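Only one protein chain is missing; all other protein chains are in place.
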Amino acid sequence: MRAENYQQINHPPSHAFELNFGPNHPGIEGNYALQVQVEGDTVVQARADGGYLHRGFEKLMEQRLWIQNIALVPRICVPDPSPMEVCYSMAVEQIAGIEVPERAQWIRVMQLELSRIAAHLFTFGGHAATTGMYSPMFWGVADRDLILDLFEEFTGGRIYSIYNLPGGVRRELPEGFLQRVTDTLDYIESRLPDYDDLFFKNRVFIKRAKGVGVTEQAMALEYGVTGPNLRAAGLPFDVRRDDPYLVYEQLEFEVPTEEAGDAWARTLVRRSELIESIRIVRQVVAALPDIGGPLRTPIPNPLAWRVPAGESYARVESSKGELAYYVVSDGSEKPWRVHVRGPSSMHAVQVLEELVKGGRIEDVAQTMFSLDACPPEVDR
Amino acid sequence: MNMDAFTPWLDALCGRIDGMVVACSDLAQRRSRIDLPSEELTTLLEAAKGEMGFVHLSAISCVDWIEEGEFELVYHLWSYEQNQLLSIHIRVARDLGRFQSVYDLYRPAGFFERDIHEMYGLYFEGAPDMEKFILTEWNGPPPMRKDFDSEAFVGETFDWQQYNPEWLQEIVAAGGGVVVPPTEQRFSQRKKVDGPDWSGDHPQAKRGQE
Amino acid sequence: MREGDSGKSERLRHLRSLTEIIDVAIQFELAAAEFYQQLQPQVSKPLRWLVESLAEEEKDHAERLGKLRYHPDLYQEIQQQIETPVTNLRFSDGLHTPDPKLLKSDQDVLQYALSRERLAMEQYRALAEATEPGEVKELFQWLADEEIEHKSELEKRYYALVHRGGGV
Partner (left out) sequence: MSDYNDEGSLLRPLRALSFLGRPAVTEPLEPRLAAEGYRGFHLNEHAECVGCSSCQKICDNAAITMVEVPELPNDEAKGIRNLRPAVDYGRCCWCALCVDICPTGSLSLSKEYVHTCTQEEIDSYFMLPNETGMHGTFYGKGWQKTETSDLLDLQRQEMGERPAELRVDNFDEIVDGFTPEQAMAEASRCVQCGMCHDACPTGMDAPEYIRSIYEGDLEQAVRWIYQSNPFSHVCGRVCTHRCEDACSIGVRGTPLAIRWLKRYAMDGVSHQRIQEITQEQRAAESTGHTVAVVGAGPAGLTTAWDLARKGHKVVVYESRQQPGGMPRYGIPEYRLPYEMLDRDIETITAMGVEIRCGEEVGKQVTMEQLQQEYDAVVLAIGLHLGRSTRIPGSDHAHVRSAVELLRQVTEEGTIEVPEEVVVIGGGNVAMDIARTVARLQRQQWGGVKTVVTALEAEENFLADPAEIREAAEEGVTICPSRGPQECVVEAGQLQSLRTWGVCSIFDQQGRFAPHYDEGDEQCHPAGMVIEAIGQMSNADQLLGDMLTERLEWDRGRLQVCENGRTSETWLWAAGDCVNGPDVVHAVADGHRVATSIDEVLRGALKHA
């Protein structure tokens, strides 16, 4: 909401104050607002306010050719764009009945997991910053950049890969790329003790994060929470394992959980997941040289391609949780409907409103970041 | 988890609920689709949630079938017990503009129904909050409706950036210049030609100079 | 100056012989042009342009030779007396006129024109062969080359017409 349109909520004269978090706030990935009422340092009421990043993607997608949307979807989630293009491609492939060549599936897994590592590093940084720790923030952003270097090399773009097409991926990996992936993963692994020292096992951080923004399992299930936030409440559910796609069935990885469901538990789950993702990428790196074949099942000329009438609900596990695309085709050159189910639309609205209630002002930002709330996913 | 229970349950459900159709059920792909009359929705949701553990409402999708005058609502349910996704499809009249909320059964509906109300103008009765969320400052029609032309809105509301760089001035001076502006070829703006125009003389115009 | 005067008259004497050759050649070309001009109304209208263009060409050739005749360089260059070969008379052979009724088509007209050019070419070539090496021989050779040029130009038109089905 623009400042000039802001109308103060009339509340009874009391010692309650109203505070606006956002739409520009360092505790938010992007632009988002949380209007909170505080009594003293305690939040008594909260209301999420979205729309600052609304670009009408779902409407736009109804006006564009099937493959043009590939250039659009990564923009729905800036910190973790790859699942968007993979999930959209999967949805289209399901409707059109396109088999994706095996090599492309492995490469997609690598892309998704690298993207998850980058996203988690980013979240660590952001989370650390909300608790006043700026070195881990710089580290998170800087180390994420090393992953972006890899993305630049194999997809052609640092953030928005636009690397997938329905049917596969757009180009072959560069010469010697897998070695550089290994090197970068080695480096990031070697950095974990540093992160532990400064962040995960930092007493200050633990004190700040423990017990903050608790989602017990029952509540998490009730509110539709997914992803690391659900696993931090003890439910070992992961789309990759339980509704598998691509070649995840052939990969070995754990689904780490925590029980407490608080900010620290969520961060610990992400830390474990990052290690699992490194493990997955290493398996892909080891397997890829032996997986030949094409990278892409050719699709008809995209200027004329008509996806047969039908619908599909494609799901992937993004760094934030269950990401799904509901795509409907009426048999024309463009989608009839694309519904993006961003995982943050659950934990960034109703859950967030609930969690900050009763907490302290200084924990609001931390709660948001520990939930890994991604506003563009909500706004679309 | 009792994986074998799902299909019999689905079959039995058809007997219990009038007009329910299992459009497809692919257990290996973990996808099933049910079509049913909108008034039976709550019955089905209660059964799914209570009997088969479909506790997770993954999403509610709305599709505007404008020519049929209907909104299609799709409830995507996931059962952590069955590891199955159940898509429940119902149709509601577009004109009516209201439908019952399932918030009492599924809290996530709070977000999805609010979103659908905002984007499609379909009001959900019994929902806790139908306030605007994303389009706080929007007073136009619900934009996701098929009859709202967002590009026309953009065209009327915003100016196209005008450029006149030196290289273009030179080309114009030499007799060239902009021939096909992007709007003409933009897929969404492309004129839909229904068929040949036989009224006039045989057209000979060259495409390159259009 | 006397030397110069006598030198000049000497040159003129030679020149007259050379110019005579050129004059004959010019006459040949002009006669051809005239022939084509007279032929024009006698052939079918669609062929007239072709006959006319041939007349124009022959006139062009004559003009070209005319320019050569008065070219000042020629005065200085030519040192040699010519014995006009007997074959010179052959020019007249080329001047026979065909029956216009036989020239029914563009192909007929072109064939006739080609035969004329071939004749002239052969004539100059024979003259060149019968002449001692020197400027005069070169002149004949040059004239022969000119006719080859005319002939090959006509041949191109002929091929384009007959073998490629295109315009003349």
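Going in written order, the chains are labelled A, B and C, and every chain counts its residues from 1.
In the analysis below, a contact is a pair of C-beta atoms (placed from the backbone, for glycine too) under 8 Å apart; a residue touches a chain by one contact, two chains touch by 3 or more.
Just so it is clear, the model here is predicted, and its values are computed rather than measured.
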If I'm reading the header right, one chain is hidden. Which shown chains does it touch across the whole complex? A, B, C
Quick one: say which of A:Gly40, A:Gly132 or A:Pro298 touches the chain that got left out. A:Pro298
Can you tell me which of A:Glu258, A:Glu311, A:Asp363 or A:Asp379 touches the chain that was removed from the display? A:Glu258
Identified contact with the non-displayed chain, of A:Glu99, A:Asp196 or A:Glu362: A:Asp196
Can you list, in ascending order, the chain C residues touching the missing chain? 44-50, 105-107, 111, 152, 155-156, 159-168
What chain B residues would touch the chain not displayed? 161, 163-168, 171, 174-183, 185-187, 189, 193, 195-198, 201-208
Chain A positions in touch with the non-displayed chain are 64-65, 67-72, 135, 149, 152-154, 156-157, 160, 162, 168-172, 174, 194, 196-198, 201-207, 256-260, 264-265, 268, 271-272, 294-296, 298-306
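Basically, only the chains that are shown with their structure count from here on.
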Taking the touch definition from the header, please name the shape of the chain graph: line, ring, star, complete or other. other
Have a look and report which chain pair racks up the highest count of C-beta pairs in contact. A-B
Between chain A and chain C, centroid-to-centroid distance (C-alpha), Å: 92
Per the centroid of Cα atoms for each chain, what is the distance between chain B and chain C, given in Å? 87
Scan chain C for residues touching two or more other chains and write them down. none
Quick one: which bits of chain B touch chain A in the complex? Just the residue numbers, please. 30-31, 55-59, 61-64, 74, 76, 78, 80, 83, 85, 87, 106-108, 110-112, 115, 119, 133-137, 143-144, 146, 150-151, 187-188
Can you name the residues of chain A that touch chain B in the complex? 1-2, 5, 48-51, 54, 56, 58-60, 62-65, 68, 221-224, 226, 235, 237, 242-243, 311, 313, 315, 322, 324, 326, 328, 333-334, 336-337, 339, 341, 345-346, 349-350, 378-379
